[in-house]
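Apart from one protein chain that is not included, each protein chain of the complex appears where it belongs.
Chain lettering (A and B) follows the sequence in which the chains are written, and residue indices restart at 1 in each chain.
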Amino acid sequence: MGGAWFDYTVNGFVIGNIYALLAVGLALIYGVANLVNFAHGSVYVVGAYVGWAAITYLDTPLPVTLLCVVAVSALVGVGIERIGLRPLHGSSRIAPLLATIGIALVLDQVVQLVFTPDPRAVPMQVPEWRVAVGGGTIGALDLLIAGIGLTSAVVLYGFLRFTKLGWAVRATAQDSDAAQQMGVDVNRVNMAVFAIASALSGVSGVLVGMYYNQISTAMSFEATLKGIVALIIGGLGNVPGAIAGSLILGLTESYGIALFGTSYRNLFAFVLLIAMLVWRPNGLFAARRALPPEPMTGTFIARSRPVVVPRWAVAALVVAAALLPLLGQPYLLQIGANSLMYAMLALSLTLVAGTVGQVSLGHAALLAIGGYASGLLAMDAGWPVALSIPAAGLVTAALGTLLVFPAFRLTGHYVSIATLGIGEIVSLVILNWTGLTRGAIGLGGIPPLEVFGFDLGSVEGTYWLCLAVLVLLALLQLRLLRSHLGRTWRAIRDDPVAARSYGVSGDRYKALAFGFGGFAAGISGAITAHVYSYINHETFGASISILALTMVILGGLGNVAGAVLGATLLIALPEAFRFLAEYRILIYGIVLLLLIRFRPQGLMGTV
Amino acid sequence: MAPVLEVRGLRKRFGGVTAVEDAALDLREGELLSIIGPNGAGKTTLFNLVSGLDRPDTGSVRLFGQDVTGAAPERLAGLGLARTFQHGRVFGNLSVLDNVLVGAHARLRAVRPAVPVLGPLLELALAAIRPGGVRAEEAALREDAIRIISLFGERLTPRLDHPAFSLSYANRRRVEIGRALALHPRLLLLDEPTAGMNETETAEMQEVVAGLKRSGLTILLIEHKLEMVMRLSDRVIVMDNGRRIAEGLPQAVRHDPAVIEAYLGHREAGAAREPVP
Partner (left out) sequence: MTPLRRRSLLAGLVAGAAATRRAAAAETIHVGVSGPLTGPNAQYGAQWKDAFDLALAEVNPAAQRQIQYVFEDSQSDPRQSVAIAQKFVNDQRIVMELGDFSSPASMAASPIYQRAKLVQFGFTNSHPDFTKGGDYMWSNSISQAEEQPQLADFAIAGLGKRRLGVIHLNTDWGVTSKNLFAAAAKEKGAEVAAAEGFLPGERDFRSTLVRIRDSNPDCIVLLAYYADAATIVRQIRTLGLPQAIVAVSSVYSPKLLELGGDAVNGVHVITTFFPDEPRAEVQRFVAAFRAKYNREPDTFNATAYDTMILASTLVNQFGATRAAVREGLAKVRGVPSVVFGSMQFDPNTRRVEGARYKRLVVKDGRFTLWS
């Protein structure tokens, strides 16, 4: 077995080596722009396809291929900076992060439209010699990737230390306002950094494509995710740390497989992420220091005065919504029911992300917990659906709060990354806990909606039930927001330090928010499970978390009416764009970007 | 009777910088003690150590006779300690009234029953149901907050519903002091309450602090405007480079050669607006 451990170690380094190219770019961008670039994996895909096209159509040799990739990817990077960062200076801190998510959506779609989603083989342009190491082999490409990773780290280090632009980059990273006052052209610096980082990402895309002889448009999210995990391990913004973090991530995955099997690989990666965030939020290599200071008051969310909707108008809308089934349009009604289920999720997230300022990127996990809880209670324990749904709400409230508890002491982007990781962990636990959840087979035959003998499985029944539940939850949430809890939650968001000094325990009130929010999301997941009759670990995936966050931003952070509006629009719009066929997700991404750019406080205003 | 605040041998280092070294002070009920010293002397750090935002490396802090060294700020607030911040930390998106009401958080009783474990759940339920007791408490707090806000005359009263981010700098400082008073503190820590204020505003603030002192409140004050310090303080502590270099009555301290030296040595410290004779 000793030989096997040596092989696992080598394999860990080999895969970590590949993550490193991604993580270095992410680290650079974070270091300078204070931004976790969620479009990074998309640039990687762009690079891979540009390289493929160059080789396939122009028959380019390796250096020329790489040159093409560098040029195009750098250009894309400059574009990201121009769209996703520069115009958003001074708006809420979360806006650039969301903009990168929107850009990722657009880039992925464009690549898919141009190249089709069919996987492609990338011709190998690196000599195929291999040397035996332990029980396996290492090839020229492994060394090339390691070489590029190390060289770029060294070159970057030199650039940052010894050049004027590098000095400007470091100054900007320290304090962009001060750097600006000292005459640094911060925009130019940011642009340079995005270009460099994106070029690296593109190169890694094409090299990894050669490595596996395969590229596909679907590989961007996974790439972003792994890059971010490696980044956190190494310490946000720390370039050499990013390389070390990548290797550690690779080793962790490899040992995870060795100890428990292949299906535990990502579980290990994400548990490592959470452990790092909790115990060493600045990465393994940072000196023990507190979290970097958060900006002063009021910069977390866009300052705005929310739109006030008169009570009679709200009442009229609710009545109109209740009468909708009378139109006899089941398709419309199904979209309505979907919107309402998502509105419950958005209510939950607008409370957590908007009112309390904990921007969760893993909120869909709460749906999964709710769905599984209600499904299992109804199927295995024989509970009536009318009981299993509220019970699922309570289970989700408790379990959800418990799971994010370790993330309570984090702030800002760290919370987002931690919740993203927790969301993945929930999904992976569902996948691997076969005894309880039936693993990959999923839960089938979940009984339809039914309350005290009334069959609500029809689309009208589902719609009315969802409407009633949503109205109740929204009223309850509004009532809580008008109590002392509302101001307490918002105080924690605006300035957690000042809030603590006035006796407001962050943990207690975050827990209350996650508890109540978890309840709403759990109910939503439970209803969804009974409507779908079948769910599995992927039904409530990361894309739903991101969708929910978009809804909340669109409506206005913390705004209850806004959450409902945002959910309705974002469920209805893709349906309305149906005639656009392949182009609709692209249009949707563009709409999202425009919104972040021109109305960052959301349609209804932040509260 | 035990002193309100008793600090012994407090030390705090940040990396190589010694921010506070061997700090000691006693504060009796109703007393106003000022801490002065050039920028970077360690005054704010001392406040952070006393109010629980930072943990001291060594030393002890006793508040109302209890040892509270390293205690969480939440707990200290519960004991009756309130503070303001040098750079102003209002809740930007909260209204003036809500800002002040958050100050009263530690006084909530009806809606925050002291039940172990289930307390938070009860709080959620009570906030939703709002029985008579809770409503009465909230109404009383509101009335009290409005009274506190009226201490600043017409500066804030017409702006009860305005979000704090829309206020002038001076008004934000007032909101912060209002928030501190809403705690009904037994000890108030003020960190440069007049920073950035013009003369009229400073005079107004001085009146407010004088009023608080008259009402018997125990106050620890950091202030650069020496005239105000001389007028208000019972005693003064002078700090430099983290150390206490002088302590005594205002007039005595003013003429202490070590103090003059400290201020002259830090001529660039812009905060010492008044020339020290």
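The criterion applied here is as follows: a residue touches a chain if its C-beta (ideal position, glycine included) is under 8 Å from a C-beta of that chain, and two chains touch if they have at least 3 such contacts.
Treat the numbers as computed from the prediction; the structure is a model and nothing was measured.
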Touching partners, among the displayed chains, of the absent chain: A
Selected from A:335, A:351 or A:520 as touching the chain missing from the view: A:335
Contacting the left-out chain in the complete assembly, out of A:536, A:550 or A:568: A:536
Which of A:459, A:491, A:520 or A:596 contacts the chain that the document leaves out: A:459
Contact set of subunit A toward the excluded chain (per top definition): 1, 4, 7-8, 11-12, 14-15, 18, 109, 112-113, 116-119, 121, 130, 132, 135-137, 139, 208, 212-214, 216-219, 222, 253-254, 257-258, 261-263, 265-266, 329-331, 333-335, 338, 431, 439-442, 444-445, 448, 457-459, 531-536, 538-539, 571, 574-575, 578, 581-582, 584-585
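Here is the rule we use: only the chains that are shown with their structure count from here on.
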Inter-centroid spacing, subunit B versus subunit A (mean Cα positions, whole Å): 40
Contact set on subunit B toward subunit A in their complex: 51-53, 72-74, 77-78, 82-83, 85, 87-94, 98-99, 101-103, 105-106, 108, 111, 120-121, 123-124, 127-128, 130, 138, 163-165, 179, 183
In the complex with subunit B, residue positions of subunit A that touch it: 296-299, 301, 303, 305, 476, 479-480, 483-485, 487-488, 490-491, 493-495, 497-505, 508, 511-512, 515-516, 606-607
